[in-house]
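A single protein chain has been omitted from the complex, and every remaining protein chain is retained in its original position.
Residue numbering begins at 1 within each chain, and the chains themselves are lettered A, B and C in the order written.
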Amino acid sequence: MKVGVVGATGVVGQQFVYLLQNHPLFELTELIASERSRGKTYRDACNHKTGLSISESIAEKEVNGLEADLDCELLFSALPSQVAGKIEAKLARDGLAVSSNASAHRLESNIPLVIPEVNLDHFQLIKHQKTDGFIVTNPNCTTSQLVLVLKPLEDSFGLEKVSVVSMQALSGAGYPGVASLDVIDNVIPFIQGEEEKVELETLKLLGKVKDGKIVPADIAISASCNRVNVLSGHLECLSVKLKEKTDVESIKDKLRNFNGLPQKLKLPSAPARPIIVMDAIDRPQPRLDRDIEKGMASVVGRIRKDVVLDFKLIVLGHNLIRGAAGASILNAELLHAMRYI
Amino acid sequence: MKVGVVGATGVVGQQFVYLLQNHPLFELTELIASERSRGKTYRDACNHKTGLSISESIAEKEVNGLEADLDCELLFSALPSQVAGKIEAKLARDGLAVSSNASAHRLESNIPLVIPEVNLDHFQLIKHQKTDGFIVTNPNCTTSQLVLVLKPLEDSFGLEKVSVVSMQALSGAGYPGVASLDVIDNVIPFIQGEEEKVELETLKLLGKVKDGKIVPADIAISASCNRVNVLSGHLECLSVKLKEKTDVESIKDKLRNFNGLPQKLKLPSAPARPIIVMDAIDRPQPRLDRDIEKGMASVVGRIRKDVVLDFKLIVLGHNLIRGAAGASILNAELLHAMRYI
Amino acid sequence: MKVGVVGATGVVGQQFVYLLQNHPLFELTELIASERSRGKTYRDACNHKTGLSISESIAEKEVNGLEADLDCELLFSALPSQVAGKIEAKLARDGLAVSSNASAHRLESNIPLVIPEVNLDHFQLIKHQKTDGFIVTNPNCTTSQLVLVLKPLEDSFGLEKVSVVSMQALSGAGYPGVASLDVIDNVIPFIQGEEEKVELETLKLLGKVKDGKIVPADIAISASCNRVNVLSGHLECLSVKLKEKTDVESIKDKLRNFNGLPQKLKLPSAPARPIIVMDAIDRPQPRLDRDIEKGMASVVGRIRKDVVLDFKLIVLGHNLIRGAAGASILNAELLHAMRYI
Partner (left out) sequence: MKVGVVGATGVVGQQFVYLLQNHPLFELTELIASERSRGKTYRDACNHKTGLSISESIAEKEVNGLEADLDCELLFSALPSQVAGKIEAKLARDGLAVSSNASAHRLESNIPLVIPEVNLDHFQLIKHQKTDGFIVTNPNCTTSQLVLVLKPLEDSFGLEKVSVVSMQALSGAGYPGVASLDVIDNVIPFIQGEEEKVELETLKLLGKVKDGKIVPADIAISASCNRVNVLSGHLECLSVKLKEKTDVESIKDKLRNFNGLPQKLKLPSAPARPIIVMDAIDRPQPRLDRDIEKGMASVVGRIRKDVVLDFKLIVLGHNLIRGAAGASILNAELLHAMRYI
């Protein structure tokens, strides 16, 4: 199946290209970017230089604009949210399947916001989209790794309250993103719109489909988001109040054994274990653990009792992989397995 | 009054020396350190080099050991906690007043743990110490800035629950402390013993003296402590559940107007305002705001409603000043004003 | 004397404002910036937040545009070089004295490029400017601290060859400047136009005035410029070949005793010692030593023999102070003392 990436030259776009270049199901045929990049080779169009190894054939490929006659059926969107709304809607009207990492449509009533291990039944919203093509979305980076961990807690013990403080990596802000003068020897305790995204997306992801709509989960959730001096890998201090009584070992057990359809189908981008529980007292840590399971796992540690809520723990995920491009590709792999595409 | 610093060559010790070198009440006559340093000039004994400007006369002063005949009445202790316990006890038996930043004695029943604006009445525990001299302590860096903010909330609205996630600076770990290889492009989500310190010290600080003992405050408190890539300045994401209903403006008002005896007496190290409330959406930040009020204030921002507890906010303090040396010196200034010394 | 700053909201502009706010000779009456900032208070117009303490009266001052009727005789220019050329020329035509940190005019034949301790006689070029006002410039940050050290070497021993490798701080690139994603865990071995500036400006600064023109110094000079993960303070590895034989002690002696008219006149921004020689084997270091002499000194260390040229040494300077705003203000103080303004 021929696929393309829109917004291919940004931080997330490059991660898409890297992950798709030798993909067993998808053939990357279109690299699409804004006017500034058109006609350039992909190598030259990428202002932000990464250490990702991109094949020579892709590096030399010409970047197209959206007005071009696109040679693909599926588009991955790494567009900035300000422009994603209109462009993705048009692509869907034009008959394309769009797997989007942008926030523009995530909370719309007929747009699935999906983590494959969590709520693949939400894909049924697709049929309520009145277009030839369709749009599916994956959550914000901070939400992805969080909800992957909340899901087995909700299923096994019932979630009542969730409080999360994030320490987010710089690559989450795109390129050029955060100025070095702002973040060296510093923490920035605010990320525009992020706390709202985490709270609302979590409730939608854990919600139920009823009459063709999502009824959001009934959980009190509070997020505080900070930017720290880390390249990639968001760390979260999570505390939860559960409906049922349990203990640390039972929680570890449920997290360790959690999996979903992607694992059963062994989808190409599915991690063998979507949640890794570490026992070392000081793990996970972003630089050491963000690449576990090729960046597709939520890595959990320090599960312990909490006197304010019930339990507290640490969650780490790779914001560009499970938090962005990898999430979107896994969604597409599942859509393909479920014959939506 | 002649004073000395024990543990004078470490990160906190140097901060003591810097703050004391031109002090209006105290004359710094003794620099005391471990065997490794004795007989060296202070300049040579300080392995850890800082940008602090130390006067030539102090830099050239000889470092003494504790066995020397000490020419001072009051000692500030910046000793590592493993050795502080015995040494400080002996100094008190020898008739000296000890204002200690070490954790060794903080939680003992007859040792005052004091923040001058919060619980100066705890100094009365001194009379229960059966030594010629005495020991007073100040809290852990993370606790200092936190409790300064909790106090007016407790007084005005009553605290029921407190949840705090810290992002702590590297200078809090001393020298050599955290290896660069461990913290660059990283966060370490664990600090040995820190969460317990924050929880227990907070309850003692907010406790009441009854029959010559402290009855700890009855508050549920939970701390999660992280080390981030920042030189100085601990940032904390705090959420609180209050006994009385209130609103953001009332909280700001109580914090802004909070002060205590150090402000009334205009003690040399007292900040004009112990709590600074910033209105900018993305402040306080460690590098930009840690030096406000010469590092003696808790700087607060982003006060907002919280759906899990009642309110959440950001707190920043300079861990070496209000969190360590400055706290200890302010305690001593108050002891002097109250004629304990 | 009433003065203003054009480009007042950038990294260098803010440094100018900070240094001028309580200046004994100059009264800061005009804050001038681009269209984006006009009509805002200075506080709101400064996108880049620093820890510099700006007085409330300046922070609340309104930012003007250049079309305004300017209430000052002297303007300090912190304009970006792309726009500085035309604007500064117009200001000079309008009768204003301009002390510029921008590179636009530095190499023009009738524009003085001056370091007060090095070549104040170059101010005589002012009379060849056919405008009511005039322009004087100070060198690039990397050049400033370098030439301050080269001057006594040239005077005492004669310079034949100079090779310099710089490790430059991020604040030298302005704001937003270098993206955090580009520089964390990294070094960037290229700065656009920098090597040429260092080479050409050094030769002009060490050149002689002849027939109203500068004859550049006849020295072979080579610069290699790198950007490193440091906030402020450029470090340079310098090696020199001298015309006369000498030894390390003689060089130290000449550097330590170097001074000029600013020192004799005790100009407000003049460092007591323009060159500080440190003896510690591992100094100077940017974070520890950039603020020596309030950032107005070149700090030198590790002077030793070199088998390829003759001697090698380390040079550090504060790129925003002696390398930019401080340099420009010192030039103006000297112009005032010499009655050019």
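Going forward, contacts are C-beta pairs under 8 Å (C-beta built on N, C-alpha and C of every residue); 3 or more make two chains touch, one makes a residue touch a chain.
Since this is a predicted model, take the numbers as computed values, not measurements.
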Full-complex contact with the absent chain, from B:Val3, B:Leu159, B:Val183 or B:Leu330: B:Val183
Residue of C:Asn229, C:Ser269, C:Ser298 or C:Asn331 touching the missing chain in the full complex: C:Asn229
Full-complex contact with the absent chain, from A:Leu288, A:Ile303 or A:Leu316: A:Leu288
Residue among C:Pro152, C:Pro286 or C:Gly323 that touches the chain left out of view: C:Pro286
Touch list for chain A against the chain that is not drawn: 49-51, 184-185, 285, 287-289, 291
Where the unshown chain meets chain B, residue by residue: 11, 48-49, 170-171, 175-185, 229, 231
Positions on chain C where the hidden chain makes contact: 161-163, 165, 167, 184-190, 220-222, 224, 226, 228-231, 235, 237, 239, 241, 281-288, 301-302, 306-309, 312, 314
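The rule we apply is simple: only the chains that are shown with their structure count from here on.
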Classification of the chain A:chain C interface as same or different, half of numbers criterion: same
Inter-chain pair with the most contacting C-beta pairs: A-B
Distance from chain C to chain B - Cα centre to Cα centre, in angstrom: 40
Between chain A and chain C, centroid-to-centroid distance (C-alpha), Å: 47
Multi-partner residues of chain C (at least 2 other chains): 49, 184-185
